[in-house]
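With one protein chain held back, the other chains of the complex are shown just where they sit.
What follows is chain A.
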Amino acid sequence: MSDNPFPVDKAGLLEAYRMMKTIREFEERLHIDFAKGDIPGFVHLYAGEEAVATGIMMHLNDRDRIASTHRGHGHCISKGVDVHGMMAEIYGKETGSCLGRGGSMHIADLSKGMMGANGILGAGAPLICGAGLAAKFRGDGGVGITFFGDGAANQGMVLESMNLAAVWNLPVIFVCENNGYAEATSRDYGTAVKSYVDRGAGFGIPGVHADGTDFFAVYEVVGELIKRAREGGGPALLECEVIRFFGHFEGDAQTYKAKGENEYNRANRDCLKIFRAKVTEAGVISDAELDAIDGEVAELIEDSVASAKAAPLPSPKDLMSNVYVSY
């Protein structure tokens, strides 16, 4: 094995790959099981965007907080939310991360600093300002990361939050996951500026870009922004261009996409393939080592589905529980 040219040690690289692969396997499996009719409700898959969640979350600990989106499974997995709990949640079971009360769009685990996927586009931005404010008052060096898509980038609450974070100098990073589609509408139809990065200047905060299909590009760029935020340097805006392998939601026929677009992206812009090629070509990790992880992840996901299917449903008597702490 050669010297490691990457900014992450071998154990870290294996961890990053396992994280990305777990997200991919989780989402691919949901795609299949949703089509079979096993899963109730709305499901929005993160497959194709794994390098962003992983490249960011590799810098974070449980004290750091994230506020996610409707496409939140990848953020949850990489922030350390239990995969079995997540799968059971998506199946609406009592053993779910949120006792089956939230579903795919509302998975949260505050003990892991995961403040929730969110059904309201852009809603994480004000919330993460609060997380940043709490970290600032505590003086614990914690940071907050909020995610939003190229569509939600146009929500007023996102823009207002960038201003608030700037004037209060909060340790917060705004991450735009630009997958080119706001639901079905193209990014260029809904946004007049060429680059979301340009909006940083409008709020007096740095705006930087990273190729969201490249784990290392994301990891390095965001690492600097997070370090700066931890040291009191304030907020920043990061735009990552990513590929959404599936539709906006499961069941979306994706006829707004170009013919062959998904196939091309799967072949040429798959962040997992790009990662594998880089680490194996550098001779740091072997294909066999990655294949072994693939096998373990497949077992984990299979087991999570089996246990979710076998898990008990919530009891009707608990319909009204947990509306309030006390009432």
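FYI, a contact is a pair of C-beta atoms (placed from the backbone, for glycine too) under 8 Å apart; a residue touches a chain by one contact, two chains touch by 3 or more; residues count from 1.
Here, contacts and distances are computed from a predicted model.
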Select, from "Aspartyl/glutamyl-tRNA(Asn/Gln) amidotransferase subunit C", "aminomethyltransferase", "Alpha-ketoacid dehydrogenase subunit beta" or "Cytochrome c biogenesis protein ResB", the UniProt-recorded name of the complex's unshown chain. "Alpha-ketoacid dehydrogenase subunit beta"
Hey, which of A:Gly55, A:Gly100 or A:Gly149 is the one touching the hidden chain? A:Gly100
The listed residue (A:Val167, A:Val193 or A:Ala292) that touches the chain absent from the view is A:Val167
Contacting the left-out chain: of A:Met157, A:Ala182 or A:Ala236, that is A:Met157
Name, in rising order, the residues on chain A that touch the hidden chain in the full complex. 65, 67, 96-102, 106, 108-111, 115-116, 118-120, 123, 125-131, 133-135, 137-138, 144, 156-157, 160-161, 163-164, 167-168, 321-327
